[in-house]
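One chain of protein is taken out of this complex; the other chains stay put.
In this document, chain identifiers A and B correspond to the written order of the chains, with residue numbering beginning at 1 in each.
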Amino acid sequence: MLCYDLHRMPDEKSLNEKSRIMDSARMKRAISRLASEIVEENQGAKDVYIVGIRRRGVPLAERIVDKIAEIEGEMPLFGIIDITLYRDDLSTVGASPIVNRTELDTDIDDKIIVLVDDVLYTGRTIRAAMDQLMDFGRPRKVQLAVLIDRGREHRELPIQADFVGKTVPTKQSEIIRVMLKEYDEVEGVGIFEKPSE
Amino acid sequence: MKLLIANGHLIDPTANENTGMNVLIEDGKVSAWLKAADGVPEGCEVFDASGLLVAPGFIDLHVHLREPGQEHKETIASGCAAAAAGGWTSVCPMPNTNPVNDNAAITRYMIEQAEHAGLANVFPIGAITKSSDGAELAEMGEMKAAGAVAVSDDGRPVPNAGIMRRAMQYAKDFDLPVIDHCEDKSLSAGGVMHEGKMSLLLGLKGMPALAEDIDAVRDIILAKETGAHIHIAHVSTKGAVEAVRRAKNEGINVTCEVTPHHFTLTDRSVEGYDTNYKMAPPLRSEEHLEAVIEGIKDGTIDAIATDHAPHHHDEKALEFDRAPMGITGLETGVGLAFNELVHKGIIGLERLVELCSTNPARIFKLAGRGTLAPGSVADITIIDPDHKWTYRNAESRSKSRNCPFDGWEFTGRAVATIVGGRIVFQM
Partner (left out) sequence: MEKPYRRRDLLGIRELTEADIRGILDTAENFREINTREIKKVPTLRGKTVINLFFENSTRTRTSFELAAKRLSADAVNISVSSSSVSKGETLVDTALNLDAMDPDCIVVRHGSAGVPHQLAKVSRAAVVNAGDGSNEHPTQALLDAMTIREHKKKIQGLEVAIVGDILHSRVARSNIHLLTKLGAKVRVAGPGTLVPRDFGYLIEEAGTSRGRESVSTASLTVCPHVEDAIRDADVVMILRIQRERQDSAYFPTLREYAVHYGLTNGRLDLAKKDAIVLHPGPMNRGIEIASEVADSSRSLILDQVKYGVAVRMAVLYLATGGSLGS
């Protein structure tokens, strides 16, 4: 019989935090720097299209957009991508993901897309996001901004970030969590131990 | 050959003294009741029935043996084997064979096939009308002479009251009971289950209870007027039970039977669309089941008949509304009677024997049956009321597997069946 039982994600609060590598202030400074680097690299905000990857890439992208507006006096374009339908692990993951909406209201053709995500790890999420972008049009350029890069040794695809808040070498047994007030009680970045299976 | 059924608990509602008697069988007849002190007569085999009930052979008034014409579903031999395994010493097959049993030749053929198989007595029921088309009367007199014990057009009940009236008038000349499957098809046509809450819920076309009620009332009025004996097959509705009760109080010559599935299941079973819950009359709702149970309790209902209706797997493995009506029941009937009636305290053992043997013999006027009195035919059903067993379709003697009670656990069953003095089934 049909049973759309709700899949529960592991309780994130129960994770054991090993160290806090960024607090709210440092995170703010890192975001400011990312915004400056983006406008510097692209010589302004013209045609720059900041696209947050759901979920935690979205608030980060919004903050970058605000910062760029502050620096340049001009709002860059903003959009949201949900990569669920482009994942390559749909038939294998246990708790399969919820579909959310992709919001790219402005045409992406000939724009400079800056994908924004919280953590760069294997590169698979970015691959899915790029595949989806290509279904929407032909951007002039696609760049990647992440708050945390866990390091090249974890990469499973040839993908690198153009703008990095902080590079944090980590072990596979660790989880990096970017905590944002939109979703979490505190702001900051912590390293957690993966719960043993 | 002599056989002594010894140490058993005799249940014969026709006799006064039942306790402590051994039954002596000689030449296929019950020759005497002996006290234990009388010992074992010389040259006599002994069946030790310690802890078992010894009852006059059970008689199923309503089965479909499918032969001639649909031997892929059942043959008289396979049907009789299932009967013997279920504790039935006699079965009365309905005439909806192919061709229809509407003449003496087919009646004789059925009896001969049964004698050949030698597992149970077959008392055929002849058709009321030729080909059961509801138009011209069949040769009831000839069929009776050949061995038919009643007439019916079963699943194709005579729709025309005028013809039914004539059938009753004519059947009375030959002292033949007229059996009616009460269903006014102008009300039930296209229906595949009981009309009610469940049919609404499942989106299946319903057969209203009143289709049965109206036909039963019609038949009873005709029986009153003609003086014929009307036997209402498989009563399943509150209205029909009440109509029979009223008619009996009025002294009208009416009897009726109930199937094990109608005193066990309700239309809730249809949820899931398993075609093994599809039959006519359909499984009714709670209130009807309760009325049926009440009828069994108060004596309105005379007999338990299985309406054993085998269908091949391929025929049942269809859409619910395309699959044929009917389920097998010979091997589960006694188990269900124990589970649902005896062990629940609704009836006692004596009443069970009445429903399965004494009354059926009386209704179809089967001389020398339904009793163990000396001189009667040695048809005996030996029952262990405490035997726990599980029914499995895969192990059925029937050629068909369309039984919804697959995997059901029962307490109580026939452990030996004796027909004409011969043990035809023994656990």
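Heads up, the rule we're going with is that a contact is a pair of C-beta atoms (placed from the backbone, for glycine too) under 8 Å apart; a residue touches a chain by one contact, two chains touch by 3 or more.
Quantities reported herein were computed from a predicted structural model and do not represent experimental measurements.
Colleague: By the document's own contact criterion, which visible chains does the hidden chain reach in the full complex?
Modeller: Even though it is not drawn, that chain still touches A, B.
Colleague: May I ask which residue of B:V63, B:L119, B:L204 or B:I347 touches the chain that does not appear here?
Modeller: In the full complex, the listed residue that touches the missing chain is B:L204.
Colleague: In the complete complex, the non-displayed chain touches which residues of chain B?
Modeller: 196-198, 200-205, 272-273, 314, 317-322
Colleague: Which residues does chain A use to touch the chain missing from this display?
Modeller: Touch set of chain A with respect to the missing chain: 1-4, 6-9, 82, 84-87, 90-91, 95-103, 131-132, 135-137.
What we mean here is this: only the chains that are shown with their structure count from here on.
Colleague: Centre to centre, by mean C-alpha position, how many angstrom separate chain A and chain B?
Modeller: 75
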